[in-house]
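One protein chain is absent from this view; the other protein chains keep their places.
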Amino acid sequence: MLQIIQPAQLAFPEPVEASVIAPYLFVSAAMFVIGLVGFLTRKNMIIMFLCTELMFQAAGLALIAFGRHHLGADGQTFVIFVLCVAAAEAAMALALVVLLFRHRESLGASAWKELNG
Amino acid sequence: MSLEVWSLLALIFLPAIVGVLIGLVKNEENAYRIALATTLALCVPAVGLLGAFDFSNASTSQFEHSIPWVPGLGLEFSIGMDSVSLLLILLSVLLGPIVVLASKTAITKDRRMYYAWLTVLQGAMVGVFAAQDLLLFYICFEFTLLPMFILIRKYGSTNRIAASTKFFLYTFTGSMMTLAGLMYVVWFVAQDAQLGRWTLDIAALTHYAGDMSLTEQGWVLAAMLAGFAVKVPLFPVHTWLPLAHTEAPTAGSVILAGVLLKLGTYGFYRFAVPLAPEAFFEYAPAIAILAIIGIIYAGLICWVQDDIKKLVAYSSVSHLGFCILGLTALNVTGFSGSILYMLSHGFSTGGLFLMIGFMYERYHTRDMNEVGGLASKMPVWATFMVFFAMASVGLPGLNGFPSELLCLISAFQSDAAWNAAGEPGAWGASLGPWFAVFAGTGMVIAAMYLLYMVGKICFGAYKEPADHHPHDELPTDLNTREIITLTPLAIGCVLFGLQPTLLLDAVSDPVNNTVRIVERANGIEPGEASPRLIINEHADDQANDHGGDSHD
Amino acid sequence: MMTSSLLNSMVSTVAAIAPDTAGNAAQPAAVGHGPSWVLLIPFLPFAGFLLNALYAAFGVKSKLPAWTTVGLLACSFIATLSMFMGYDGTPYTVQAFEWFSIHYGDKSFVANFSFYVDTLTIYWMLFVTGLATLIALYASEYMSHDVGQGYNRFFAAFALFVVSMSCLVMGDNLIMLYLGWEGVGLCSYLLIGYFYKKPSAVAAAKKAFIVNRIGDLGLALGVYLTFVHFGTVQYAELFASETLQSYMAAASHGDFGAIPGEAQWIALLLMIGAFGKSAQFPLYVWLPDAMEGPTPVSALIHAATMVTAGVYLIARMYPVFLVSENALPIVAWIGTITAFLAATIGMAQFDIKRIMAYSTVSQLGYMFAGLGFLTPTGGAYHVLTHAFFKALLFLCCGAVMHGFAGQLDLRKLSGLWKVKGWGIVSLGMLVGCINLAGVPFTAGYFSKDTILAEAFVTPGYAFLGWVLILTAGLTAYYTFRVFFRVFVGPVEYHPGDELHDHDHDHGHGEEHSHDAGQHGDHHADHFHPHAPGWAINTVLVVLTGCSILATGLYFVGADKDAHTKHYADTMVSASSASYHSHYGTHAFEYYEKDPEHYPQPGHGPRGSIDAPLAMPLTGGDPHKMMYYISGVVGVIGIALAWLLHYHGRTKASECKMDAIAKRFGPLPRWAENKWYVDELYHAIFVKPLRIISHVFHWVDKLLVDGIVNVFGFLPRVFAWIIRPSQSGVLQGYAVSMAGGLAILLFVVLIIVSRAGGAS
Partner (left out) sequence: MTEKLAILWPEIFLFIATCLVMITGQWPSRAIRQFTPWICATALVLAFFAAMTSPATQGMFPAIVPYAKMIIAAVGLLILLLLSGTVDRQLELDVDNGKPFQSIRSNRGEFYAFFMFSLTGLMLTASADDLIWLFLALELTSLPTYIMVAVSREEDSSLEAAVKYFFLGALGAAIFLYGFAMLYGATGSTNLNEIAAVFASDGISSIGMIGMLIAVIGVSFKIAAVPMHFYTPDVYQGAASPVSAMLAFVPKTAGFLALMFLLGTVGWGSGLGGGHLPIEIEATLWIMAALTMTVGNILALLQSSVKRILAYSSIAHSGYMLVGIIAGPGSDGGAFYQNGLAAVLFYLFTYGVMTVGTFAVLASLEHRNGREADHIDDIRGICKSHPVLGWTFVITVLSTLGFPPLLGFIGKLGLFSAGISAGHYALIVVLGINSAIAACYYLRLVAVAYIDDTEKTKDPVYTTPFIMRPLAGVLSAGGVILFMVFSGPIVDGALNAASYVAPVPADHHDEHHAEEEPRTDEVALLED
């Protein structure tokens, strides 16, 4: 199915060297790590969720960089879907956080630790 | 399907169906009646099978039938029996009505569940012995755990929860390893160029498994030992048994001693030896040493017990050491003796457990310091007690003796250096006289602890627990029902003692076959003289050399 | 491959010619099948056992079991007699049914339930069944207190004993012998423990069984080794075996090096069994305690028959003993030690039944010494005479015990001869005593001399001979000590009570108190001894007669063709107990005839040939000299007993010996306490074993099971350790996840780098 979008290649006549996309990948990796560290360290659930978004987008950035490297449209396509999913998750997350906030009057993740063991 | 196959199927499935029925009946008393009727009725097909069995062809599996089950795994519901299986099946079936009868007054609550599981257990035990498919064997082998677990956990005495859990988990853990080992054998055979298919047929596996390298066989043997040795139980993995025996209801103890322990020795005979013949040959002395340690160690422990049931339980450990010793000898006498032991041990030890059960019903204690001198109050009981104790001691003329004799002789024989006769099928592994000497001390120890028990409980001044109240339903001495329960066992003891040759003839073919498997795997040609004979021919010049060898 | 097939052919060749070579030997080669009525001998008593068991089951309350037993045993005796009469010199076997038969290849383990009849069998069975019949008759009266109670049980065990003994003696293979061996042990156990409410009886029974079991272990191992080495346990095949023949040949030249060690071990192992059953040092300790049983039991089992089983075993397996370098010397030494030790203890005892028990041990020592001195004839002959007179002695003691309410202390009985109704008992006692003391021209005298003389005939045993002669003197002393104290002298008696009480109602608690109330009667002055009735008297008369007539056996039954001198000699010499090899031939005679070819073993059982073959000190033919020496020694012993225990004695409890005994310091006390052997055994065997058992018990509980429990508990421990990771905090989970992944990937990195480095 994805091969059909062959004409997209026309826009990028030359594949780029790996060294060209390397900075993008570094940024992507940095975003991923920042997201992860943020998720682990921040207590606020909204910020935690944003951190996961950051990780998603890190993946998106990597996909785009790789797509450029391979001269394929797959990467960009993937990113579009990732964005959609991220949006859906965001909607859910906000709904959930609001619900939780109503119950505990707190946005701290550590407010929820009844279930354990 | 022939009538025999139907009989065999009935032996396996009828108990299960009846078990469900018993669970559904309204009246608890009916549960007992149905169970009794069923177990008695099952004797009919069992005896029929005995009659139909062709003993001239005893080593081939007869009444075979197989129904595909899980073709992907090669699992078939494949049953049949050679004479060894037949005898063990008869033993299981015979014990059925006995244990049901013995439970009549002993079990007062939840009798439906009790008899249901007791009956189901019957079928499972028959299944183990009738299985011709490796996994079917394993399935039945494992399945027996559940009814027994329930019987102990629900109907045991004070420490029953710990006992049942230990019983189940210990044997289950071991047999998981066994499953792995067995599956390895199956996989190995499936790779065999000649066969080249995945099969669980025991006969086929037995045929090809000997091609495994010694290392492989060693691991397979270790895996099988993990399950079977625990079940037997072999020192040092025996500790579940005294606990389980002590806590189990009488019927449970009888079945446990009579049949369930034999699943382990049967596993040894049917799987560990033929599937890993070289490794078994190699490690037989080590296993035999464990068996002997068990004989002496457990025997001595018996001697200092206060709990009479624990005493008998430990005596099982000690006795089954002989059984394993016979197996490790890897010769005809050894296997014969061992199979005989499997059959006969249930009678004497089962009898002892029944005796203890009857006593417990009356005095509600198993502590030998609390009761004593019962011969004056219960002469019939005491007579049976002495009888079964003597059978257990291994008195010639009773059942313990032939098997013990053969097991010890086989250990003696089982050394090329000592065995002048040098006949095929005789020398087996490298055990030798010292094994027999040390194992033989078990005879003395058995006398010590059993007479200690008899002396304390039967003889001396009459003693009863301080809070003793006579049992409402039971007379002081044994009643007719109890005597009827004991009589078949007593007859069995005498019969096995005086006519072991019936059994020995019956198992002769399969045993010789098994020995051939071991010999072939270890490169011993039929009819090959042992080194000993050569020495005899030149006794003059080699005597001294030989003296050195024999003590190696 | 080549060698193996070659060997095969060799084996078959040997097998093919084996019967021929066996035929050359003097051993019974061709063994025929005998008439099946011979089976009646064991099976009639067995029927008796079954009937008695049925009586017990149905609670018969009459003397029916006694008459059943006596009748059937008598029939059995008659059958034995006709077996004796009909015996034509060829051993035969009679098979009852198959017992063991396992076949593999062309070999087999066969031990059938069949009986082997040769002269030794007949010799033994005659007195076994005969005495059993008599003693059963005696017991019918003796046990009459127990009619309806233990009576059935007693006779059931009694009959079963005879069955077992028959199997022991008549069995055609070692497994049958073992069956009988353990069977008599069981009956002994049951009968010693007959008064099962009495702790000492239960303990004695247990001790007897267990000590015997130790011996049985030796026997069993010997049997196994026999099978493993010779490939058979059947006498006929064993004695005809080529291997055994070749060993015999080697042994006859003193060439024990040519006989494999394990073949020599057989005898040593069997010997242990014999020591156990025949109460030889160090396994004799059970026999004195066994006197807890009813006296007929002591008489039959613990004096006349069962305890001679060891002698029978060695006699039966004599060829195997001959091929063992050390077995017979050990037998001789042990026999002598036992004889002397038991005699010293017997001298210091006061319980007349115990004295008889120790004298039995002592006399058994003689028999063993005889076997060791290469005279199975002497041993067997002494077995026979001893059976009669010792049974007689025991039955007399039993009568006393029965009549005097269980009194057995020789300090409390005196002058019974003069009490009305005790004449026959006293006479019987006298006859028994003169036999035991070896008064000249009694049966005991001749049979003991046969053994004693042989000690000097066989080189190397002279010392043992002197010890045995000394022992003979001691025997005479303690035997007549009993007689002079109890049966003659002033009339005085005190009834016993405790024993009587048990004798009377052995197992019925309800009646106990009732009986206890009557104790006063026994102690009262008007105690009337309960004189023996007709059954006891008849038996005593018959046995007295037999003991006297047994002397005659020394003069009849000689067989000129076989160069045997008397009945016992003839019977024993025609069996496997004979030895027709160079080695075994009577050394003295052989030397006389052919000194040139006398075997000169460097290390044979006979020690050095340099030993004088004439009687030491006195010179002359030991056989002739012994008539005088032992006669004199016996008389000295009796005279001492007369002097110390009869002369001038006015009370039952005091005599001259009491003063003399004090001069020996603690020795009499030690002897009375049996040299503390029981205590020693308890301290060095029982106690440590008990401690070990307790240790094992705790090891099992704590260590073996403990390890299992630890393994069972480990998962929980791990679970407790990692449980905090399930803290329930979201952040915690995330951190754990990330950390876990980091560790996981790190480990993988290490693994991969290792694997990469390796490849």
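Going by the order they are written in, the chains are A, B and C; count residues from 1 in each one.
We take it that a residue touches a chain if its C-beta (ideal position, glycine included) is under 8 Å from a C-beta of that chain, and two chains touch if they have at least 3 such contacts.
This is a predicted model, so every value here is computed, not measured.
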| item | value |
| --- | --- |
| Chain not shown, its touching partners among those shown | A, B, C |
| Contacts of subunit B with the absent chain, listed as residue ranges | 68-75, 135, 138-140, 142-143, 146, 149-150, 153-154, 161, 165, 168-169, 172-173, 176-177, 179-180, 183-184, 186-187, 190, 198, 219 |
| Missing-partner contacts on subunit C, residue numbers | 715-716, 718-720, 722-723, 725-726, 728, 730, 732-734, 736-737, 739-741, 743-745, 747-748, 751-752, 755 |
| Residues in subunit A touching the chain absent from view | 1-4, 25, 28, 32, 35-36, 39, 45, 48-49, 52, 55-56, 58-60, 62-63, 65-67, 69-70, 72, 74-75, 77-78, 81-82, 85, 88-89, 92-93, 96, 99-100, 103, 109, 112-117 |
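Definition applied: only the chains that are shown with their structure count from here on.
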| item | value |
| --- | --- |
| Approximate Å spacing (C-alpha centroids) for the pair subunit B, subunit C | 35 |
| Euclidean distance of C-alpha centroids - subunit A vs subunit C, Å | 96 |
| Shared interface positions of subunit A, touching two or more other chains | none |
| Subunit B, residues touching no fewer than two other chains | none |
| Subunit C residues touching subunit A - in the complex, by the definition given at the top | 723, 726-731, 734-735, 738 |
| Touching residues on subunit A, where the partner in the complex is subunit C | 36, 39-41, 43, 48, 109-110, 112-117 |
| Residue ranges of subunit C in contact with subunit B within the complex | 1, 4, 7-8, 10-11, 56, 97-107, 109, 113, 175, 178-179, 181-183, 186, 189-190, 193, 196-197, 199, 202-203, 205-206, 209-210, 213-214, 216-217, 220-221, 224-225, 227-231, 243, 246, 257-262, 507-509, 689-690, 692-694, 696-697, 700, 704-705, 708, 712 |
